[in-house]
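Quick one: this structure, given as structure tokens, is what I'll be asking you about.
Every protein chain of the complex appears in place save one, which is left out.
Order of writing sets the labels: A, B and C. Residues in every chain begin at 1.
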Amino acid sequence: MNYQKIINDIYKIVSKENNSGSLASYIPELSKIDAEKFGICLTTTDSQEFHIGDSCEKFSIQSIAKIFSLIMAYRHIGDVIWERVGVEPSGTSFNSLVQLESDKGIPRNPFINSGALVICDILISHLTNPKEDFLKFMNTISNNTAINFSKKTVHSEKSVGYRNIALCNYIKSYGNIENEPKIVLDLYFNICSIKMNCKELAKACLFLANNGKTLSIQEKILNSSQTKRINAIMQTCGFYDESGEFSFKVGLPGKSGVGGGIIAIHPNKYSIAVWSPKLNAKGNSYRGMKFLELLTTRLQSSIF
Amino acid sequence: MNYQKIINDIYKIVSKENNSGSLASYIPELSKIDAEKFGICLTTTDSQEFHIGDSCEKFSIQSIAKIFSLIMAYRHIGDVIWERVGVEPSGTSFNSLVQLESDKGIPRNPFINSGALVICDILISHLTNPKEDFLKFMNTISNNTAINFSKKTVHSEKSVGYRNIALCNYIKSYGNIENEPKIVLDLYFNICSIKMNCKELAKACLFLANNGKTLSIQEKILNSSQTKRINAIMQTCGFYDESGEFSFKVGLPGKSGVGGGIIAIHPNKYSIAVWSPKLNAKGNSYRGMKFLELLTTRLQSSIF
Amino acid sequence: MNYQKIINDIYKIVSKENNSGSLASYIPELSKIDAEKFGICLTTTDSQEFHIGDSCEKFSIQSIAKIFSLIMAYRHIGDVIWERVGVEPSGTSFNSLVQLESDKGIPRNPFINSGALVICDILISHLTNPKEDFLKFMNTISNNTAINFSKKTVHSEKSVGYRNIALCNYIKSYGNIENEPKIVLDLYFNICSIKMNCKELAKACLFLANNGKTLSIQEKILNSSQTKRINAIMQTCGFYDESGEFSFKVGLPGKSGVGGGIIAIHPNKYSIAVWSPKLNAKGNSYRGMKFLELLTTRLQSSIF
Partner (left out) sequence: MNYQKIINDIYKIVSKENNSGSLASYIPELSKIDAEKFGICLTTTDSQEFHIGDSCEKFSIQSIAKIFSLIMAYRHIGDVIWERVGVEPSGTSFNSLVQLESDKGIPRNPFINSGALVICDILISHLTNPKEDFLKFMNTISNNTAINFSKKTVHSEKSVGYRNIALCNYIKSYGNIENEPKIVLDLYFNICSIKMNCKELAKACLFLANNGKTLSIQEKILNSSQTKRINAIMQTCGFYDESGEFSFKVGLPGKSGVGGGIIAIHPNKYSIAVWSPKLNAKGNSYRGMKFLELLTTRLQSSIF
């Protein structure tokens, strides 16, 4: 398979098209990004790497980081994690608070904000130094010590994070947050602030395409069954209320972030990171969605 | 792969366990079924068939039929179908009516009742004899002339179908039903009433595992891309508000019905039909879910 | 109190102001009305009558008729009526269907459509000829044989009444409709179709200001306690999700209809009917609200 040629071709096609959507506006850090940035990196389970564009420039991965915190927590406490958070798609963003009410404080899945907050709470309860441990974990899965939090982004988020504060306290009122909301939110904002480039991101997620093993040091991050389950959750819940659309058009498990990044996994084949900051109405990278749709169409290969 | 042995083993295990759940009670026709019925049939894309238990006994496939009506409509009008119905999971059953309100009469996906009603409306607008044409279509995909509507079940459904009448009129009030609700509902109840056994059902769905082509006569029902998309919708929306759970535990696209049937697809490998009438709290076959979870675990093979 | 002068003054003021809002557009019968019609009639408990403008021209009273059907049913079955329908404001129109779901088919109050449908169901269960009996009742309370259904309006409503059909069947699915939805809807549409002019309407409602007794023949329609309760429901639920606003600005129990009519009651003093067809965003007569607000301000007399 000539991945490089295919990637180049699609990159050219998408670059020529109109770049729709708009930058995330709610935090200053994200609204100042160059909207024309566009990078791709695809890494295969047989150790090849193909990239193009701004693939070496770091960006704020935002909600993509929720994969990593989920996996850390899953490693630590195993399947009891699912007593604190569900695995169902949430329907619409509109419903998140209503659902918390009818579900008595159990978030629908670990990728909506409420669910990611509960995951942070779990990490705090089980780790001595959650922030350091998180960076160590990122180092382990990506064999890369250059991944770090962005203090500026954390500060930016905190200054406008009233809705997340509301969510965290609301879940606390149902007893599904054990620690002080302040501490939980601090970890949450830090995790969402990390910056990575497409190459780092594709590499960090490759174990999800490799039955749970990192390629570099063959360390088992998750067992095969756990890996499949993480992929399954990404498939049904990874793109907010556009998860069905992504599944329909791209046909791969994946996760997006409001920084314009998307990671997608083809089990046993490859992981791919795409970055383009302009977001569609549902908050997912416009060009990122487009690129991946064309990719799986051209490759005639999705999980379906 | 010794499918027969594996199926036999799991069948034995599940049969020994407590048979939880309860029969669909809302229509007399379904509440009178023998709760201990349990049948399996797995058909592969290389023409093998493996079955056990009550695999030759017909049962009411109910919502599984929504796959067939969707595919018929998709063949007829192509991608404009998605202007009338979405591809997103609906979150919870609880929300169905609220969502119709906020989504202005566009059902979330073609597998919830509202969506299936819109699909029936499309069929009526495009076919001369929708009921006959539907049976012909069933014949085409399954090479089987023995599939028919159950007048008794239709009658039974109609006598208690107030909620579906409500849904259909509600969508009509938004202009997303073109024909008279009465006619749309008649087709809907008929399609849901068809009876098939596991062998027939597995065979009828095999083209979804075979890139859209039937095995018997190699007829192209859908093209490859359309087939992937139908599978993707089954993956995210096939099990009501337990779709995430099914994806998480079984890892295959599938669809359930309140008659206790489940069909699941492993693209390029097999289709499998399971039937056991007792339903869990979410309305999906208790033993059916169990069987499929053990199957993909044992085979170490899901789409993820 | 010189009611006539006050009414004349306010009529002049309101007539000079811009006539905001728009005609009810959903049924042809209502959208064809002359938007500048404006009539008032105030009748006192000491038998005086004051009127101005188009007070003798009949209009479609629409939801105002829900008062009369409620009172008929209340007379027939007494306080058990409140087991079938509540007395709480519904919050927003938006919620009506959700509330029916969470309230298991018990409508919030008898003035929202769902509640009025349940009331019609009660009438059908208890009366031999519900339509004739309803007209007889209207004759009794208003000493007027000229009140009748409008077949044209009924026909017009039925042709677009999908949402009401949906509501009725939805409640039926919860078991809170005893009769066939078709029959219930027929009575509902007929009752809402009656036409009255301001003089007739003010007179028909005067017993609500007179402790339940009609003035003409001193017939006890309701006892004193029942009368207060009907007034209380009008106060909290009479203007959809603008009930609080009406209470706040006008301070009288009342009921509006999409035909542009409003009836308001000052217990022990008067009843007043206002008609002006243009509706504000919440579906209540723009000039009607305005007139009554100025009236109670000028009279320095509301129930508060």
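We take it that a residue touches a chain if its C-beta (ideal position, glycine included) is under 8 Å from a C-beta of that chain, and two chains touch if they have at least 3 such contacts.
Since the model is a prediction, treat every value here as computed from it, not as a measurement.
Colleague: For the unseen chain, which displayed partners does it touch in the full complex?
Modeller: Missing chain, whole complex, touching shown chains: A, C.
Colleague: Which residue from A:125, A:169 or A:280 sits in contact with the chain not drawn here?
Modeller: Final answer for the missing-chain contact: A:169.
Colleague: Among C:160, C:232 or C:281, exactly one should touch the missing chain; which is it?
Modeller: C:232
Colleague: Using the touch definition up top, pick the residue from C:78, C:91 or C:175 that touches the left-out chain.
Modeller: For the chain that is not drawn, the touching residue is C:91.
Colleague: Contact with the hidden chain only, please: which chain A residues?
Modeller: Against the left-out chain, chain A lists 94, 97-98, 101, 162-163, 165-170, 172-173, 181.
Colleague: Using the touch rule from the top, list residues of chain C that touch the missing partner.
Modeller: Touching the chain left out of view, chain C contributes residues 86-92, 94-95, 99, 102, 108-109, 224-225, 227-229, 231-233, 235-237, 241-245, 247-249, 251, 253, 267, 297, 300, 302-304.
Just so we're on the same page, only the chains that are shown with their structure count from here on.
Colleague: Report the connected components of the chain contact network with chain B omitted.
Modeller: So the groups, chain B excluded, read A | C.
Colleague: Which chain maximises the distance between its CA centroid and that of chain B?
Modeller: C
Colleague: Between chain A and chain C, what is the separation of their C-alpha centroids in Å?
Modeller: 55
Colleague: I'd like to verify one number: the distance from the centre of chain A to the centre of chain B, where each centre is the average of its C-alpha atoms, in whole angstrom.
Modeller: 32
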